[in-house]
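Other chains dropped; remaining ones untouched in position.
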């Protein structure tokens, strides 16, 4: 029994995800699927990378993760396999896989060029179905990564910003806005400790042009309905949330906007 | 082989559902998943309760249903297991599980407080992943419900309105508007019999400020395209529908609005 996870920007309207699963089941009927999401913003590699890196740590060892956010499909961007100490990743060489893979320590990266493990006809528009799906299926059956092509070292490494201090202010940016409207920053729980923030303190949050003071809490329901709270979310990043509301709409915040914190009073 | 169903208000954009499934598969790789829905209106416990109660009767015996519509996560609301004569339910103690469970006769309810069956680190923002998922996985492997915590009797019982007669008028309310725009009431087929309504009769429907006469039929396609019909839907509740149209938009109806019926002529 092996597990294949799938992540893409395909949406749910078209048969594209099903075609990938059908190809995989044709090779390995025993595989189990888990859809991470297919609603990555179209062509948005950073959002795909963030989402994959959030989910991957919860999967069992030896999961094969297939991720397809692939604006360069059919051009000279390479299809790759990333082998880490925990898992295998299959997808385009555009940085999508590397944030997640780096957390698990990359052992080797291979370009996929052995046609034996691709569909007989490979389109230039849908490598998810024609290359990544059958490769993932064969990996899930135990074919060794080195069978698919040669090792490479020059794979694309995305740059992800990290938070830093500017005087007493902790300067980060918005990493993700989730479906609840929680505004998730790239500020980690370790960064917070350096700020000296403790539960119950009041903290100033500057989001783009908006500034406001909120309590630092530990649960959404600790503040009144409609009130904002700063807390550490399920992915260990600092987020601003509104209890039973939508912080993203309230503060008009989007991915990439600045997200700065400073201590008001404890 | 055991089945775990999942219901939530998480949407499909984020990796939250996948994280729950990954945690479950780490404990029980043999489990089968059925997603009931993840598009419950955010924080809307009554809609979650209605949807869970609609689907649950069709599942095999001994299904473990995990439901997470949980605005109180991380506060003093308790995580619970509800054991019925057919199935097991896992989720927050906010009424979400009880409408479905009552239909199957509740045998016992347990608070979950044994950390042995939770993730090593439990966040205050995502008990779906950190508590409910691993608990469901262990239940699906045969761990007895009493192993997870003590029995309780003071669990939250939601109040659901039932239809009643006011003179010759049957007075109910809108329970759900489905994705087709069907306006589903809390009026049951048994209530209808008391009204003396038979197939082919004309019936007056008062929805909020709108009143109109429609035929009482048995299938959407019995009336012309764009025409309204009153019928008993797949969940045994009375609904107003528009053949190949959207009754909710036509009549501007929402959940909680009044839904009254009176006989016009047979």
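Residue numbering begins at 1 within each chain, and the chains themselves are lettered A and B in the order written.
Everything below uses one rule, namely that contacts are C-beta pairs under 8 Å (C-beta built on N, C-alpha and C of every residue); 3 or more make two chains touch, one makes a residue touch a chain.
It should be emphasised that the depicted structure is a prediction, and the values quoted were computed from it without experimental measurement.
A.B. asks: What is the copy count for the full homomeric complex in this file, when 2 chains appear in place?
C.D. replies: 3
As a convention for this text, only the chains that are shown with their structure count from here on.
A.B. asks: Take the average of all CA coordinates in chain A, do the same for chain B, and state the distance between these two points in whole angstrom.
C.D. replies: Those two chain centres are 31 Å apart.
A.B. asks: Would you tell me which residues of chain A are touching chain B in their complex?
C.D. replies: Within the complex, chain A touches chain B at residues 1, 3, 5, 12, 32, 34-39, 51-52, 54-55, 58-60, 63, 178-180, 218-222, 231-234, 243-244.
A.B. asks: So in the complex, the part of chain B that touches chain A is made up of which residues?
C.D. replies: Within the complex, chain B contacts chain A at residues 10-16, 18-19, 21-23, 25-26, 29-30, 42-43, 71-75, 77, 123-126, 129-130.
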